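Data first, discussion second: the structure below is written as structure tokens.
All protein chains but one are shown at their positions in the complex.
Letters A, B and C mark the chains as written, and numbering starts fresh at 1 in each.
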Amino acid sequence: MSASIDRDHGLGLLRQMVLIRRFEEKAAELYTVGKIRGFLHLYIGEEAVAVGTMQALTPEDNVVATYREHGQALARGMEAGSVMAEMYGKAGGCSRGRGGSMHLFDVSRRFYGGHAIVGGGLPVAVGLALADAMRGRPAVTACFFGDGAVAEGAFAESLNLAALWRLPVLFLCENNLYAMGTALERHQAQTDVVRKAEAAGVPGEAVDGMDVLAVEAAARRAAEAVRGGQGPRLLEARTYRFRAHSMYDPDLYRAGDEIEAWKTRDPVVLFTAVLRGQGVLGETDLAAMETSVAAEVDAAVAEAESGPWEPVEDLLKDVYTAPVDR
Amino acid sequence: MSASIDRDHGLGLLRQMVLIRRFEEKAAELYTVGKIRGFLHLYIGEEAVAVGTMQALTPEDNVVATYREHGQALARGMEAGSVMAEMYGKAGGCSRGRGGSMHLFDVSRRFYGGHAIVGGGLPVAVGLALADAMRGRPAVTACFFGDGAVAEGAFAESLNLAALWRLPVLFLCENNLYAMGTALERHQAQTDVVRKAEAAGVPGEAVDGMDVLAVEAAARRAAEAVRGGQGPRLLEARTYRFRAHSMYDPDLYRAGDEIEAWKTRDPVVLFTAVLRGQGVLGETDLAAMETSVAAEVDAAVAEAESGPWEPVEDLLKDVYTAPVDR
Amino acid sequence: MKKMTYREAARSALRQALAGDPRVFLMGEDVGRYGGAFAVSHGLLAEFGPERVRDTPLSENTFVGAGIGAALGGLRPIVEVMTVNFSLLSLDQVVNNAATLRHMSGGQLSVPLVVRMATGAGRQLAAQHSHSLEGWYAHVPGITVVAPGTADDARALLLAALREPDPVFVFEHAALYPMEGEVDDTAGPGEIGRAAVRRVGTDLSVITYGGSLPKALAAADLLAAEGITAEVVDLRTLRPLDTATILASVARTHRALVVDEGWRTGSLAAEVSARIMEGGFYDLDGPVQRLCSAEVPMPYARHMEDAALPQPATIAAAARAMLRRDG
Partner (left out) sequence: MKKMTYREAARSALRQALAGDPRVFLMGEDVGRYGGAFAVSHGLLAEFGPERVRDTPLSENTFVGAGIGAALGGLRPIVEVMTVNFSLLSLDQVVNNAATLRHMSGGQLSVPLVVRMATGAGRQLAAQHSHSLEGWYAHVPGITVVAPGTADDARALLLAALREPDPVFVFEHAALYPMEGEVDDTAGPGEIGRAAVRRVGTDLSVITYGGSLPKALAAADLLAAEGITAEVVDLRTLRPLDTATILASVARTHRALVVDEGWRTGSLAAEVSARIMEGGFYDLDGPVQRLCSAEVPMPYARHMEDAALPQPATIAAAARAMLRRDG
């Protein structure tokens, strides 16, 4: 972090993190008034992970995300309006209102969802990478998952298969120390995710997930190895969610001072300070950025509010490619 | 192996291995004439694993076995006659003819089957150990599985849970280098099973599975640790099956000289030589042993041949504890 | 009798079971510190401690299998699989072990296991979180399946499940947890295998269970206002089905509408219809009809989800159409 940072790049990273933060704060508000329903899992506190890792990906790469994926989607460049409209259930949503918060998709950005079965995205990512390997597309498939997913059999199976076939998968573990209310040390006998990955044949590295530049650098190293045909890599980003698991969660299982301690490492605040320290972020830049982000979020809400509902007659659409006659 | 071996113990081990060998040779013969049907997976070549490990167990311990479990069953002390009758499908079989070769059970010996879904026995073993831990029974649950099972999600999940809760499970991996026709290095990116176990939080050890005394010693060490409340242990026995995977298998995937090379390490032959070398096995002992084993196998066949079939009216028996009225 | 929610009723059964039998314990994802994804087990960790209220890792296949093993080992496990959606990951242990061990062992083993899970849609949770697969479980010999549709049954059937020597699967409908009802929390366990006529009527039988029961009762209200009296049969136990109660109702009303939140094709409703075909054909004034969920992965948007599920209005409409058609 001693090297000085490119101003545009730095401001770009910060803006993405701020956008995710404000977008989700607004989403939480809209949830309480019933505009958004179902499950809503906020990424607040973890922004540096999605924003940092996405820097290492090209438009040709694939992304497989979790149900806590607003940050992943926005960092991938999906339009805030189409994401917000999706959470409203509107026809203009990125999944036409069929998916909701947990199932954001954007095939034009190779964003393959929005998976709500913990660990369920990993095998799919392995398959996307297999297709690329067999077709000779030099792409990386980035697959996000939480620490909780590491306990699922799909984790060990998927890492093994990816390593066995040397497939271009970048496994991205968002280790926020909890799977719902179960702390890492209560769900893992051995809590070092990188060691698990290596035992499956996948080299790994852990990184401070609150430091966007560190995440970016580690992701670039890992993605480069993957892209260079060295087989899969795992990156474990150590992070923390500042909010409850979902809007239903009374958050009884974390000590208040643990949460407060982590909040002192807020990735947005930390990176703001870095940019300030490097003289990259001027006095008015932040205010201007907040204004532009606020406008973007407001526009997203406006788009969601004004967009039409899909007609109910289309209920059976997109179950199969061919229309179902009944 | 330098220490001199107790004669009774040595002869006992050898007799068990010979019994398993001859029992299975007979079973293969009976299969070709249609007396035994379904799947038949022979243990020939792997006898030292079951015989060695069982030495470390007491009658209070639990055993969870695979579908390749004639050796495991006989080494646990199950009657050859009841096993043979089971393979005939007779009412006197250890599972009343309901299970067949793949589903041998004997609750009096805490032999909990005979599992034919690869990896399916591991969670059950974890649960048996959980029950003992919660009830304060100082027992070990020994769970057999093959190298192929290591690829199943159930392996990683089960080891993690056992380690997390420090449960008294002895995981026994019979690594015969193949899962059906798929060689270990074609199904595992990282072929060191012990390293995988350790990454799950389970200390492990590998042992020469063709050397019954080495297996016994390693099993005793592991079982002692488990019994002493140190949590689960894994033992990987490196072995080889001399026959095809099952009676259906044309065995196209192994080179003849690989098989021949392993046959020079036949556990029965090796241990016979050890006992001879130590002067424990006299000139006539082996012949006498073969005679007594042959008589035991013949008696088992006679029992199976003469035993009655279960009446077909009992078809719906033992689906539930209470009889089903239809 | 006390007024309590379906959630509280289930919790009261859990508490009673844990207090009354030292072999009973509860395990599953987030049953302890979190308090249960649906707060059913809220407070039980504090009351019974971490040995008996066990948070598990996200390993559905293994902790259901461990429940089977613990049952073999002499305990009385209650395994909570958070929802039926995740239970797909543990179906191997259910179908290949829980359901078979007694039989395969020639009757040597018993698996006195209770598995609870939330089922159903109606909360805008979309395609991966809205399944109603209890009909699949009802297909499997060797297990018993119950699906309480009232607060009282949420307690009574869970207690009954804990008396069975063989595995019992309890499907609690997620949308019912906040529903209040009269519960006799001093009563003993309910009776497995017995359906209940929840409302008597003469024009048709509406046969349903679980989350569709309140909807069917609401539909019966709508119909009553038009002079149509619907008998509402609550199956309660999905395996074994109480065919006698179903057929007796049909013999009285001569018409049956089966309402089931599962997808139509291969639904439990199909089984009910087939049984009426086989045992009540000559009693029928017209064909049995089914009202099930639309055959679609559940969409998120509210208007779409509402349209995909049986509703009081659509149940009433189906009933009306039957009466019109059959005369």
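Everything that follows uses one rule, which is that contacts are C-beta pairs under 8 Å (C-beta built on N, C-alpha and C of every residue); 3 or more make two chains touch, one makes a residue touch a chain.
This structure is a prediction, so every number in the text was calculated from the model and none was measured.
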Residue of C:131, C:173, C:198 or C:236 touching the missing chain in the full complex
C:131
Looking at the full complex, which residue from A:10, A:52, A:81 or A:99 touches the chain that isn't shown here?
A:99
From the list A:132, A:174, A:236 or A:266, pick the residue that touches the absent chain.
A:132
Looking beyond the chains shown, say which of C:218, C:270 or C:323 touches the absent one.
C:270
In the full complex, which residues of chain C touch the absent chain?
61, 85-86, 88-89, 91-92, 95-96, 99-100, 103-104, 126-128, 131, 135-136, 138-142, 239, 241, 262-263, 265-271, 273-274, 276-278, 281, 284, 286-290, 295-297, 299
Can you list where chain B touches the absent chain?
37-39, 86, 89-90, 95, 97-100, 102-103, 115-120, 148-149, 151-153, 179-183, 186-188, 245, 248-250, 252-253, 309-310, 312, 315-316, 319, 324
Residues belonging to chain A that touch the chain removed from view:
62, 93-99, 103, 105-107, 112-115, 117, 120, 122-132, 134-135, 141, 153-154, 157-158, 160-161, 164-165, 317-322
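Here, only the chains that are shown with their structure count from here on.
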Between chain A and chain C, tell me the centre distance in angstrom, where each centre is the average of that chain's C-alpha atoms.
36
Contacts with 2+ other chains: residues of chain B
153-154, 157, 160, 164
Multi-chain contact sites of chain C, meaning residues that touch two or more partners
56-57, 59, 61-62
